[in-house]
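All protein chains of the complex are present and in place, except for one that has been dropped.
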Amino acid sequence: MTGNSILSPFNAVKYLFVKPKTIRYPFEPKEPAQRYRGFHVNDWEKCTGCGNCADICPNQAIQMIKMPELESKSGQKNERPRLDYGRCCFCGLCVDICPPGSLKLTRDYFHIHFDPKTFVFIPKDQKTEPGKYMSAEDYSVLKASLSHRKKDYEGFVSDLKFALFEPDRVTMPMIDPDVRKLSFIEQVVGYNPEEAKKEASRCLECRLCEEACPAHLKISDYIQAIYEDKPEESLKKIYEDNPIPSICGRVCMAYCEQACSLSIRGEALSVRWLKRYAADTIKDFITALELKPGTSTGKKIAVIGAGPGGLSVAYFLRLKGHEVNVYDALPGGGGTMRTGPPVYRLPLESIDKDVNYIRSLGVEFIFNTRIGKDVFFEDLLKEYDAVFLGTGNTKSRSTKVKNYEKCELAFDFLSDNKIGKQRKVGKEIIVIGGGNVALDVAREALRLQNIQYPGENIAVKTVSLEDWHEMPATKEEIEEAKEEKIQFNPAWGPKEVVLDNDGNVKGLLCKKVKSVFDKEGRFAPTFYEENEMFLEGDMIIEAVGQAPDFSFIPENLFEKLEFTERKKVKVDEKGMTSIRKVFAGGDIVNVNLDAVTAIADAKVASVGIDAFLSGK
Amino acid sequence: MKNTGQLLKEKLLLSFEDIQAEVSDEHRLTVNCRKDTVITVLSFLNNSGYDHLALISCVDWIKDNVLELVYILTAYAEDKGKAKMNILVKTRITREKPGLHTVIPVFENAEPYERELHELYGIHFMGHPRLTPLFLEREYKIPPFRKDFDTRKYVQEVFDQIPFVEDKKAEK
Amino acid sequence: MDRNNLGKWLKSPGKMGQKYSLHALYFCTGCGIIEIPPSITTRWDAERFGVIPVATPRQANLFLITGYVSVKTLRYIIRSYEQMPEPKFTVGFGSCPINGGMYWDSYNTIKHLDKYIPVDGWIAGCMPRPEAVFVAVTHLWTLIDKGMADGYNKYRANYQYYRENQEKILGKLEWPPLFSKNIKHEEYRTIA
Amino acid sequence: MVMTTILEIIFIILLAGIIGLFFLGLSRKIMARIHWRYGPPITQPLIDIIKLFNQTSMSHGFLFNFGIIFSLAGSVVVLLFLPFGRICPLSDSGGLLVILYLMLIAPLGLALSGGEAANPYTSIGISRKLLLAFGYELPLLLILLTVMTHYNTISIVEIVNKQFQAGWSFQHLSLLLPGIAYILILPAILGFRPFELIQAPQEISSGPMAEYSGKFLALTTIQHAFNIFISISLFTNLFLGGAANPGYFFLKILAVFVIFLFANAVFPRFRIEQAIKYLWRWPSILAFAGLIIVLITGKNF
Partner (left out) sequence: MRELELYFGPQHLGMVGNFSITLNVEGDRIVKATANPGFLHRGFEKLMEQRTWIQNFPLVCRINVVEPDHMELMYAMAVEKLAGIEVPERARFIRSIYLELARIGSHLFGLWAYANMLGFDTVANWAMYHRDLVLDLFEELTGGRVYHIYIWPGGVRRDFPEGFKDRIINTLHTIGSCVPDYDNTFFNNRVFYKRAKNIGKITCEEAKRMGAVGQVLRATGMKQDIRKTEPYAAYDQVDWEIPVRTDGDAYSRIWVVRDEMIESVHMIFKLLDKMPEGEVYNKIPNPFKWKIPDKDAYVRCESSRGELGLYLVSNGGDKPYRAHFRTPSYNHGLTILEKALENESIADVGNIMISLYITAPEIDR
């Protein structure tokens, strides 16, 4: 092929008569490719302000800017990214790391200006503002700039398959539903170290969870410690804010997981299981944590109720060097945790592990002692420098429909089964309620049925006012219940307990629900009275809510105790009630009826008590 | 049968006493030697057919207070076994007044590499014909590639301190 | 485009000439130069607008600072810029000359080009596509029309400050100052 | 008579300028088409010149300024001796020898001016320019000698007339070799590729022009335009028979120009010694052979 010629080059002259291949830009437009990496656009509705984009940017081109017009809430920071096109290199790392997928690159790339200050820009999806976004017809290349862009011009967008984070959880090994429903074996097996490390590696360290957590646990830090294979480190971090990890690692409401930025398009990081992993891996808390009670102050504090709130207050105050006595009517610590969650979710050993550790710090527990019966509240007030009320909700509410007294109450049912004598159950059980407690009851009843009537026809049905989407129980719990073949009857309200001629329960007459909440979002159910359904059953358990029991407080003091509109004990910012020396926390104070909120209250109260005692 | 790397390792260990050689990854031979034997090891390897000096690199192990020089050799060969081999000859020198002999007599193309390391790490190569600046315009107190040179701090101290002309005018 | 508007040509031939005969100095200052050959060759053909690369600063009136500027290059940029006849226009390419870009923490690149020489326009992107170069040229036309592309006047007016900044980075410059004293901005306008 | 001559002078200078600039524009356009692109408007060289006159320009001293004027003046004077169709202001005086002599002034002027600008590339460019001129002067001299011998005159006007009278005839066949030789050296005179080595922007930063700015550059551009016009008209007059009217003449030089543009488009540039070698070999041999043939065939007119 090699050769040389003086005439062959003249071949090229033929192109004189061929149409040129130039694109007559800008008179002939050329669209950039579908995936083009141009300027950013950010959907503010979707953006959580997590700041992952700012963290990953190699050029520090992205800064999170506080937006006063936005409000911070769980899983949402009021910050939005600001781009500096004097730094940006259009690599798209920010797009690939964006958990909600709100940050995208568009195919717009024109910004030409004489002022370098105009290259700093807060991207926002302003499709509704016609001034900023132009339709294709109105778009002029020459006018185009950062503040004036084309509509529907998305370029490089996030793709979950190629995202830099891992949207899928490491599946928690669970015992098969058909096996687990036969006994009270703990259903969740727990991560092994590899699984835990892998799951921990998913955390993006955006700390949205820490803000969502009522107790503000340092979640990112302890997960980082698990990732680094240092469970002791992790447990230490947890113990800074939460003294009952074994309990919380199993039954926490996991607000953190709802806030987790990964949950938007994938599955949330299983923060709770990781905490459980940390707590379970460490067999001996005492040597691992190396905590010491503070130097003795000589002050004495009584804590009424050894629930999560009570335990936490005791722990925090003990660390500050106070002497703490905890009273509880039950034979062990844990309060509602001891009686409520069935054994297959929260075994007693786990509770005792946490309680024993707190005891090891020098907190004195006085169990089997009911205030108002064995000890009197007035005496406590005299004897101690401060009293913390963490009694919680101990009474079950009832539906009060016709013949309601034939029904069982959820708390009694659960508590008897867990720490008392196992109940005899029916073959066909109806559970009224759609909350977690109702499902606990239903699933526990199912297990009892399986134990008591092996191989026979059995059934558990639930009736709830709320429809599927409003059901207050967590999704997980509903899923698990479904797996165990619990029958659901959502959007039905109980009308009447039907009795047979012997006065035994025959079934439940239900009516169709029209709506559960009124316009303001308050609980006010309405029904289609004529639309009825009859559920057969020989045992009915009501699980429709709980109430506190203040009978231990003498009349004269109870009068002084102030309550909020929602019938909760009113406390000030230090956790003190309207009675001097008396502090309160947990379910009696909070509308959120869960352990981690109680811990949060306990933290407040412990600081309050400490300040009160030291006279500040 | 022993592969090329193993054979070479044995040959090396026979010829030199105070070196450590290790074959990893099948195609990679790492040789650790003292700084004064580097040149003999390199010429030995050159004569064994590994005649392409791909790179002279330097790693600043500031914790151990040493600079590690890495000579990477490959072969110009059409024989596959040989052409695949990467040989890393490593030697460690002190960080204070670092110096060693140039390898230009063995590999002619070492000249710019050594010049670069002189500039960026402050290593003095004895016998090098021109250790003049190669890349840099400004002078730096610490050679910029050493670990104790903090570029971010340097940028703040130098470039960020220069005012915009508008600001300057407003000042006056 | 008002290239064929004879009235304008008669009214202000200088301005129109500047607009439609932008001779760019060919200087590969940084990686942005990679998009210059496509824009001046077949695919985009900048010569349609009279933009061509020229070999020496004396013949040029448009200086494209294509990308990051290392300290060593800065010296030559200043030299070249000072050699260009007035009126002259500078366009900064991409992120790097605006605020450091990719090399915001490099010890050997300057971060803000406008601290050392005046810049009349900036193009966003890394790198800017040839299309953006075209839009930049049209943008520059507008600026020339409005008399806003007056970086060279600014350079004259603030020469002392610019030179101070330059010497801070480069040390004493080996060539004598271009202007002996600062001419006031307004004053120069009336002279020119 | 004097008035008409003066008018003619002005006319021919303007015309040469316009045609030269048109050719420059056209060359850019045609080159662009071969490059598969559209190219600038045909008026682009004019726009460039307008711009250049509105720029500040840097002078390097008296000789620098003078050289440019000198070279421009040289080109202008040559123009006056060249018939454009039937228009030739100074047809009576001068002839090919004068033209040959005057054509050297332009490069000399630039050399004078460029020498003042102490830029090494300028001096390299000038030495290249002079070498190249040296290279093509030899065949050119031989060619002109052949033509003069053939037509037995040194006046271009007369040569044109004689060709005109003879029309297409075998008498001119003896001029075929010098004609080819002229074609071979014309790119060198025009500064077209493969002889575009005076400016050679990629090699020596546009050589002699490196230091020109503003109006100086404009003047050299105009000079370049004149030069193109002169070289092509000379060829047309000598070998293509000139033309009876300016329009026809214009078409002829246009055709010649476009053909040389093609060569410009499809060749890279030579090195200077290759160029000289080339110029002194083929064109010189051809021209010399032509001369001998003409001498043998004897005077025809």
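In order of appearance the chains are A, B, C and D, and numbering begins at 1 in each one.
Quick note on the criterion: a residue touches a chain if its C-beta (ideal position, glycine included) is under 8 Å from a C-beta of that chain, and two chains touch if they have at least 3 such contacts.
Owing to the predicted nature of the structure, the values given are computational and were not obtained by experimental measurement.
Asks: Touched by the hidden chain, which of the shown chains?
Replies: Answer for the hidden chain's contacts among shown chains: A, B, C, D.
Asks: For the chain left out of this view, which of A:224, A:281 or A:449 touches it?
Replies: A:224
Asks: If I consider the whole complex, including the chain that's not displayed, which of C:27, C:116, C:134 or C:162 touches that chain?
Replies: Answer from the full complex: C:27 touches the omitted chain.
Asks: In the whole complex, what residues of subunit C lie against the chain that is missing from view?
Replies: Counting only subunit C, the missing chain is touched by 25-31, 33-35, 37-38, 41-43, 53-57, 68, 70, 72-73, 76, 80, 102-103, 105-109, 126-127, 129.
Asks: Taking the full complex into account, what residues of subunit D touch the chain not shown?
Replies: 31, 34-37, 120-121, 124, 193-194, 196-197, 200-206, 265-274
Asks: Kindly note down the residues of subunit A that lie in touch with the hidden chain.
Replies: Residues in contact with the chain left out: 1-6, 8-9, 11-12, 21, 32-37, 55-58, 89-93, 96-97, 105, 155-156, 159, 161-162, 164-166, 201-205, 224, 227.
Quick note on the criterion: only the chains that are shown with their structure count from here on.
Asks: Please report the minimal path length, in steps, between subunit A and subunit B on the chain touch graph.
Replies: Between subunit A and subunit B, the shortest chain-hopping route counts 2.
Asks: Where the centre means the average of the CA atoms, what chain is farthest from subunit A?
Replies: Result for the farthest chain: D.
Asks: How big is the gap, in whole Å, between where the Cα atoms of subunit A centre and where those of subunit D centre?
Replies: 88
Asks: Would you mind pulling out the distance in Å between where the CA atoms of subunit B average out and where those of subunit D do?
Replies: Result: the chain centres lie 59 Å from each other.
Asks: Counting only residues that touch at least 2 other chains, which ones in subunit A make the list?
Replies: Expected reply: 20-22, 24.
Asks: Can you list every residue of subunit B that touches 2 or more other chains, as numbers and ranges?
Replies: none
Asks: All pairs of touching chains?
Replies: Once each pair is checked, the touching ones are A-C, A-D, B-C, C-D.
Asks: Flag every residue of subunit A that touches subunit D in the complex, lowest number first.
Replies: Going through subunit A, the ones touching subunit D are 9-13, 15-16, 18, 20-22, 24.
Asks: Quick one: which bits of subunit C touch subunit B in the complex? Just the residue numbers, please.
Replies: The contact residues of subunit C facing subunit B are 70-72, 75, 104-108, 110-112, 114-115, 118, 154, 158, 161-162, 164-165, 168-171.
Asks: Taking the touch rule as given, give the residues of subunit A at its contact with subunit C in the complex, in rising order.
Replies: Listed in rising order, the residues are 20-26, 30, 32, 39, 58-61, 84-90, 109-114, 116, 119, 141-142, 144, 146.
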